[in-house]
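Only a single protein chain was left out; the remaining protein chains are all shown in position.
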Amino acid sequence: MTSTGKIPKVDQTTSYDVLVVGAGLAGLRAALAVDPELSCVVLSKVYPVRSHSVAAQGGINAALDPEDRWQDHAYDTIKGSDYLADQDAAEFLCEDAARAVYEMEHWGTLFSRRPDGRIAQRSFGGQGYPRACYAADKTGRALYQTLFERAVAQRITVFEEFFVVSLVVAEGRVAGVLAIEIASGRLMAIPARTVIFATGGAGMMYARTTNPYIATGDGLAIAYRAGVPLKDMEFIQFHPTTLPGMNVLITEGARGEGGYLLNAEHDRFMGRYAPKLMEVAPRDIVSRAIETELLEGRGFADGSVHLDLRHLGEDLIRHRLSEIYDFAITYRGINPVHEPIPVQPGQHYIMGGIATGLEGQTTLPGFYAAGECAAVSVHGANRLGANSLLDTLVFGRQAGLAATRFCREEPQAPPISEASWEEWQDRLATLRARRTPMHYGPIRARLRATMTDNVGTFRDRKRLQAARGELAALREVYAHAGVMDRGEVFNYDLLAFLETGFLLDLAATVVEGALVREESRGAHWRNDFPARHDDQFLKHFLCSWSADGPVVGEAPVAITHYAPKPRTY
Amino acid sequence: MGRGFKVRPATGLKRHPAQTLATYRTGTWAWMLHRATGLLILAYLYFHLIVLSSDVWFKGSADFNRVVGELTAPPFILADLLLFVLILYHALNGIRIMLFDLGYGIGHQREWFWGLMGVGALLMVAASVALLPLAHL
Amino acid sequence: MGTVGSDVVFQVMRYDPRRDVEPYWAEYDVPVDDGDTVLMSLMRIRESQDGSLGFRASCRSGICGSDGMVINGRSRLACKTQVAAMVALRGRVVLEPLRNLRYVKDLVVDQTPFWKKFRRVEPYLMPAGAPPAEERRMVMPQDAFDLLSKASDCIFCEICYSECPVNGIDRGFLGPQALIKAFRFEFDPRDDGAASRFAPLSNVEGAWRCRTTFNCTDSCPKGIPITEGIQRLKKKLAAETLAGLTPAYRSPTPVESPEDTSS
Partner (left out) sequence: MASSSHPPASGRSGTWPWLLQRVSAALLLFFVMAHLWIEHFMHLGARITYRTVLERLVHGFYVFVDAGLLGVVVFHGLNGLRSVLVENTNDPAAVRAVTTTLWVLGVATFVFGMDVLSPFLFGHPWFRL
């Protein structure tokens, strides 16, 4: 949104102090934390409210209750991460959680309430205490609207429908970004002293995903290409309960409120996998349990098991689970008050991301990342439900504050050279002019198929190597593919083409990480190595870009108070 | 590159697709009729004043009885009934709108509409019974 | 519905400002499976038939508001509309851009006026006093809370804006979305912003322009009782005017920056 309401002309001579890419929760929270004295702009490839944060349903964790302690929250988070989380980061997250939630409340979020007027909380997967604050089953929307409205109140400038294609690096630090103004198709150079990436996930590399069409991992791939390493990319979260077909998410809150999972034999099978927590075990465990039931032939014909909410009663379902009530009816013609909902696991979240520290800082000076695209890492090998929204708010703010400090210390931004702009301009021109029958469509279809078949819940070396080969072949095809839309205005064909390139690069890092991690930990399960090996693999893998494909390095895991133990629920 | 697709010129297509009547629902029809009847009654008011004035002013009292006689001829009675329909509709829908303004019945706007239209129909029957005999004067 | 596995005709209004003088219809034969939404079919067209088809989309499950368009005559969300239902209605799927907003390309419209009006009602919480250390306790009757919560369900899809007949007549009318947003804050027990929202709302192009036509309520994909919210707003504004509590011709005061707890 701009002051004139017209599409802004980006003046290539004005430099911004802080440039945030991504207007989801993480991006807006970062922008709101930037000192108002500094010039700050947020870029988003869609209108801010179309960001994926609005889709979050179940809740946001914080130890608010006097009986609960943030240390317990940290413990649950670390155990949930299969001890791969950096413990200092997890502690920071959980200690800051109450502040973050109260802040949103003061800004206006309409949380569901207890009878005495306090914020209501519900159980979530892998947690020893009901600490997910929620707004029915539309928590993401409630939080996002509040933050968005805050941004309106504070007159944060947003360049909406600007598609960032590249990060400009000069003199060893960040210099700005190159972005396409979607409404005009122009390529713009936008100089900035600091750049914060908050570009969200990359679910579009999988066929079954709860992610939106825009979750194509742009920020991750752009940072990766600019030389910033990606951390722990092999950890992809599969959410246990998505509607078959569309893979629309059925929130964990449905199980948190007491829903049962039943197989075709009407057995509450979770008893065999997580006898204590049952349905509210962490996601990796529940997803694998469901996949196992399906593989062993105890599922329903459409590749699903049933989520039964009927015993919860109509009132609870229609009030506290109103969205999924609507989803089940809209997309499956099923009324959850009277029938169980068919569910199957689907890709949901990437635990890995741009490697950052506690302040969102990366290896590139002036460049920060926060939210789903970053790996601080608090989620380690498996993210607990309702921790991601918290992550966006806490570390989004951290990044904004850090960028402010950086601007104080480093007054000048290096200029963006004509050459870096021309390089992309030429690339886009070549693309528009290229005549070829090869379109990105089939490439994406093959990418989704190979990732789903070979890099899904259960992995092994053979399948991962098959995926590696297929990805190499796809990159070859991609190099000669072209676009159908040669126009300028709202050329979504061109954007989708670029996104496909980003996805291909990212998929390669996922496969490489999964190949080197010869153990099973959290969401990463190797049939050929079904145990966790702390002596060898209690460390992060960092993927760096090189012309010949990803180079894998490593980094230690920060351990503070919680010694790794076997993980049972 | 995939399958072919057909293109045909859009004859009569406006650049700004206008709202077509088919997309209107009860509430919008109710409003359009409310506006139309309001304006028609206003027009009638002026017509009425002019007729009365010309007769009364220029022709004097003697003619009044004749005018009334003319006005009770069947076509005029029908016109009167039509006017009655307009006022009735406008008044009943006006009541509906004012109820909404006061906060009643918004959740059941359709039911209110049809309910009041039912009342209107009854009143119409009553009015016909009352007025039509006069036509034989 | 007889559409399963067979091809359905999608008739789409197309226009590229840099190339076409006039919009035109394009027809696509799209294979459709049972349960497919219009958006899934559009994506299928884009990925396997015609990549140049312009439309916005993101969440594909009716929560981000990207893909409002006129489908078989009415404004709907493509991702919440079943192809089979549309075929039952008209035998094919006819797609046009949203109404009451400037047409840009294919199914894309310029949303700028919509957002400007949204901003005009100062759509954010303006609490009185400094925030407490914990949450502001909020005890409300359940039905009042439910209505507020429902009003905050809005996904900015612009469908109400496209369907409201008054928006068609009056370019300046705030429109249902901005009004229901205002309602959401005006009736929040924590809010104290009535004085600064009064001017934009009671202005001739504000709440009073709404003619209670219910088209917005009937079409809102989130089922928000928009008209009810607007009516309550009108009542509140009328009461404020009568009580003379708020000077009627006051210009909106700039809101002072909230205590920034972040820096």
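The first chain written gets the first letter, and so on, giving A, B and C; residue counts start at 1 in each chain.
We take it that contacts are C-beta pairs under 8 Å (C-beta built on N, C-alpha and C of every residue); 3 or more make two chains touch, one makes a residue touch a chain.
For clarity, every value in this text was computed on a predicted model and none was experimentally measured.
Student: Just one of C:88, C:144 or C:169 touches the chain that is missing; which is it?
Tutor: Only one of C:88, C:144 or C:169 touches the chain omitted from view, namely C:169.
Student: In the full complex, which of A:158, A:381 or A:455 touches the chain missing from this view?
Tutor: Here the residue in touch with the unshown chain is A:158.
Student: Hey, which chain C residues sit against the chain that's not shown?
Tutor: The list for chain C reads 116, 119-120, 122, 166, 169-172, 199-200, 202-209, 234, 237-238, 241-242, 248-249, 251-252, 254.
Student: Taking the full complex into account, what residues of chain B touch the chain not shown?
Tutor: Those residues of chain B that touch the unshown chain are 35, 38-39, 41-42, 45-46, 49, 52-53, 56-57, 61, 64-65, 68, 72, 87, 91, 94-95, 98, 101, 130-131, 137.
Definition applied: only the chains that are shown with their structure count from here on.
Student: Could you quickly compare B-C and A-C and let me know which has more C-beta contacts?
Tutor: Spelling it out, more C-beta pairs touch across A-C than across the other pair.
Student: What's the distance between the Cα centroids of chain B and chain C, rounded to whole Å?
Tutor: That gives a centre separation of 32 Å.
Student: Using mean CA coordinates as chain centres, what's the gap between chain A and chain C in Å?
Tutor: Going by mean C-alpha positions, chain A sits 26 Å from chain C.
Student: Counting only residues that touch at least 2 other chains, which ones in chain C make the list?
Tutor: Expected reply: 48, 50.
Student: Quick check on chain B: which residues sit in contact with 2+ other chains?
Tutor: Residues 2 of chain B each touch two or more of the other chains.
Student: Within their complex, state which residues of chain A touch chain C.
Tutor: Touching chain C: residues 1, 5-6, 32-33, 35-36, 46-47, 49-52, 54-55, 99, 101-103, 105-108, 110-111, 113, 115-119, 135-136, 138, 141-142, 145-146, 149-150, 152-154, 183, 212-214, 245-246, 248-249, 319, 323, 326-327, 330-332, 397, 400-401, 404, 439-442, 444-445, 483-493, 496 of chain A.
Student: Would you mind writing out the residues of chain B in touch with chain C in their complex?
Tutor: 2-3, 5-10, 13, 15-20, 22-28, 30-32, 97, 100-103, 106-107, 109
Student: Would you tell me which residues of chain C are touching chain B in their complex?
Tutor: Against chain B, chain C makes touches at 13-15, 22-29, 48-50, 70, 73-74, 96-97, 99, 103, 163, 165, 168, 211-215, 217-218, 225, 227-228, 231-232, 234-235.
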